[in-house]
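The complex appears here minus one protein chain, its other protein chains still in place.
Chain IDs A, B and C follow the sequence of writing; residue 1 opens each chain.
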Amino acid sequence: MTQTMLNLHEMEISFGPQHPSTHGVLRVMVKIDGERIVDAKPIIGYLHRGTEKLFENMNYPQCVPHTDRLDYVASATSNEGFVGAVEKLLGITDQIPRRAKIIRVMLAELQRLSSHLLWLATHAIDLGAMTPFFYTFRERELILDLFEDYCGARLTLNCMRIGGQADDVNAQWLQKLADFLGIFDAALDEYESLLTTNRIWRKRTVGIGVITPEDAIDWGLTGPPLRGSGIEWDIRRAFPYEVYSDLKFEIPVGRNGDTYDRYLCRMEEMRQSKKILEQCVTMIADTKEGDLKAKVSRVIRPAEGEAYFSVECPKGELGYYIIADGKNPNAYRCHVRPPSFVNLSALPDLVKGHLVADMVAVIGTIDIVLGEVDR
Amino acid sequence: MLVEAPKTKWTDRFLLLDLLTGLRTTWRELWRKKVTVEYPENRLPTSDNFRGMFRFSYERCIACKICAMACPIEIIYIDVGEETREVDGKKKKIKVLNRYDIDVKRCMFCSLCEEACPTKPKSIWLTTGTYELASYDRNELYMNMQQLEYWEGRPEYSTLEEIAAEQGITEAKALPGKGDSK
Amino acid sequence: MSATLPVVASMFGSIPEPIVNYVIWPTTKFVIAFAVIMGIVAFTTLVERRVLGFMQARLGPNRVGPQGILQFVADPIKLLLKEDIVPAGAQKAAYFIAPMLPIIPAFLAFCLIPFGPPPTFAIADVNVGLLLVLALTSTGVYGIILGGWASNNKFSLLGGLRSAAQMVSYEVPFGLSIVGVLMLTGSLSLVEIVRYQEQSVWNVLPQLIGCFIFLVAMTAEVNRAPFDLPEAESELVAGFHTEYSGMKFAFFFLAEYASMLVNACLIVLLFFGGWTAAIAGHGLTTAAMQSMGWLGMILGFLIFGAKVAFFMILYIWFRGTFPRYRFDQLMDLGWKWMIPLALANIVVTGLVILIAQSGGAS
Partner (left out) sequence: MAEETEQKPAKPAPAAPAAPPAKTKEEVLADPIVAAVASAMPAAFVNAKDAIGEISLYVARESIVDVCRAFKADSFTYLVDLCGSDYSTFPGHAGERFCVNYLLYSFEKNVRIRLKVFVADDVSVPSVTSVWKTANWHERETFDMFGIRFEGHPNLERILMWEGFNGHPLRKDFPIRGIDTGARIYPEVFPPGGGPAAGSTGKSHEDVNIWKGPAVPYGRSPKGQVPETKQVEAPQGSSDEGKADA
């Protein structure tokens, strides 16, 4: 035993599934030489719940709460993707009332803020800066309060329905949202004062986990990992859904494709989300109150066909691929294209040659949620 | 839109300004108001439509089973019997709820059952503002209709108006279903 | 020493004076100091959690006693009552010895540190006190390496290795940074160094770079953020003490905080005038304190305590603000920046002293 312990040449470490910084139950078998990573092999599936199988066995409205459990830190966007796919299948995408669409955008963008705040918290604490964690949670709490006021739940929202929205927003809620947006910029600046220019933070992130644009496309990356590599692509822009075509926002892209660029991208995305929310607050004033749902029959039974619909969730492209057989009120097959799963598959390439400490940074910068990876 | 690192002058780096700004942030935060809510003494108020513990009303329920059908994880168990009863001198068959159980421990509080409930005010609703549901025994969280209606710590109500007030309905309408059948 | 304290000395009555002077009196002082330091070290953990909490918009522990002030009693009790787990594949002997190794030198170093004006607060005023303190503080790492190796855990092993590398690379700038001070004061006795500062200025002014290097190196020396690599919890779970629980873990913990305290005392003594508050012989000098009797002693102790407390808070402040360095960057900083800078500092200091002396001679 002593012999093998001292034989440091290519030691194998099981990084996870119970590890402080694997963001859940990810397990990475890492082969290290000293502290340098020779090979890494992610092992997933510890949180597999068979969601796709469940989707095949329950009717469409019942699936919506289950989508909350995929990406449990960004459930509004998961809802949005699923109901969007079913609406596309039903062919009622255009009939959704504008007010419902705006509310969806607001929820999705709030969810993006909350998810990115959680990402910042965990990413920073992975790299040893523990204080941003508490600051971001302070602001995230306000977002969760907004969710609670809107739909009654804080985390697993189940806030969207096929054909529209169940609840309406009132002036009080919009005021609360505006108040939150008012303080949000200052809060972002506060986080950035701890990290962005900090020399230790930059040393830990600049040049770590570099993805070239070609590799990013080859690996199928989406979301900030793709944009950090300099590819200006966002589903909100490429396939505008809801009311995104009417909104003015910019897509931040990085230059070098390293961890620091992805960090900057996400910070800027939060600022853009705030801008979108501000536009939504003014836009929603022009719509009729209570006009929230398109006409959808109680039993949803789309005609035979298949549809793929994707939304830009905080982690990247979240797609739902639904095959309907036209006979049953449930999906014949519903496949989820989770961004975390695809982004995580690039991990071995990203960490090879780096140190153990950098792997933590890379896992943090990919921003995975294991509920989504394992489904 | 290309995001780039803010440019820092070498003098700033020499004077460790990047580190000092961070120190200044934490120092200022040291004197600010804290956000901790000390839980058992203070609780965060729940919003009006917070989805918490169930409440069931036997009086309102019309035994239509729609909630059980809407439930994504099938944790609502309903048995409905029929009974002949004399109403206004006529013999009439009416539906009787024999069993209404919810396996609360498995519930994910999606409130689809509440949404599906056709009565007004709802016969099953989650807006009781109660979230302290932990139990030492998992069996305690399998609740029958009496437990669902009279659990400890529930908000008090006795009349239809009060239920309506609890659910935020301003004008309580006459109930369909049971009221009509009598 | 006891000559200045005839009242106390007379209490021992018939005991021969050498024994009183060299055995009983120092032992009494050490026991008192040990108890006080143990308390301070335990209390530091509470202060750290509270201050860190306040910096992070939360309250920190405030349940045990008023404002959580008894938390530092509750924690050791909890750790004492915890199950003591020994991993199956551990090297038993080494595993048991490892927690004791860092705590002994850490507390031993307090014998050599004058907490206030001599003679009362200096347990042993050794003329090579500074060297001895440095020697003692650097032995603490053996326990960490041994503990990391003996736990039979790969994460622990990595933590131990990191600790060894870190210690090696930061001992050097740590030692080099105080050479300038020694050149200025011309003494290795901590009391003398303080005496020198009260007669001229605090060493931090002429030795600003040396002080900065010392500050960084002492933070790295005690494995505190942003150099807390051996126990980086997000990378190595808990580093070298992953497999330690109960009182064994507490020993590591106490040793860390004791060395923090030693280093904070050192920087105060070397660069910030120790217990004095005087410039160029004016103000509260040692002589002035001694002339004030017990009051002066306590005043000196309080001034010293306040200065040390500032540096203890500084450790916490750093921990609350900075991310963690990476292993190789830490080495980089140590070898490529700190050591050359410290050497340059020595050269410049030497030149200045030389010029000043030749100028004075001519």
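Rule of thumb we're sticking to: contacts are C-beta pairs under 8 Å (C-beta built on N, C-alpha and C of every residue); 3 or more make two chains touch, one makes a residue touch a chain.
Bear in mind that the values here come from a model prediction, so they are computed numbers and not experimental data.
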| item | value |
| --- | --- |
| Touch with the omitted chain, as defined above, among A:G45, A:G182 or A:G353 | A:G45 |
| Which of A:L89, A:L247 or A:V311 contacts the chain that the document leaves out | A:L89 |
| Given A:P65, A:P97, A:P252 or A:G319, the one touching the chain that is not displayed | A:G319 |
| Where the unshown chain meets chain A, residue by residue | 44-45, 48, 50, 52-54, 56-57, 88-92, 215, 217-220, 231, 233, 238-239, 295-308, 310, 317, 319, 321, 323, 325-327, 332-333, 335, 337, 341-342, 344-346, 349, 374-375 |
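As a convention for this text, only the chains that are shown with their structure count from here on.
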| item | value |
| --- | --- |
| Centre-most chain [mean C-alpha coordinates] | A |
| Chain A and chain C: spacing of chain centres that average the CA atoms, whole Å | 46 |
| Chain C: positions in contact with at least two other chains | 55-58, 320-322 |
| Where chain B touches two or more other chains, by residue | 19, 22, 25-26, 29, 35 |
| Chain B - residues contacting chain A, complex | 1-6, 8, 13, 17-19, 21-22, 24-26, 29, 35, 46-51, 70-72, 108-112, 115, 126-127 |
| Chain A contact footprint on chain C (complex, rising order) | 55-58, 89, 91, 149, 152, 154-155, 157-158, 162, 225-226, 228-229, 232-237, 319-329 |
| Touching residues (chain side chain B, partner chain C) in the complex | 19, 22-23, 25-27, 29-30, 32, 34-36, 38 |
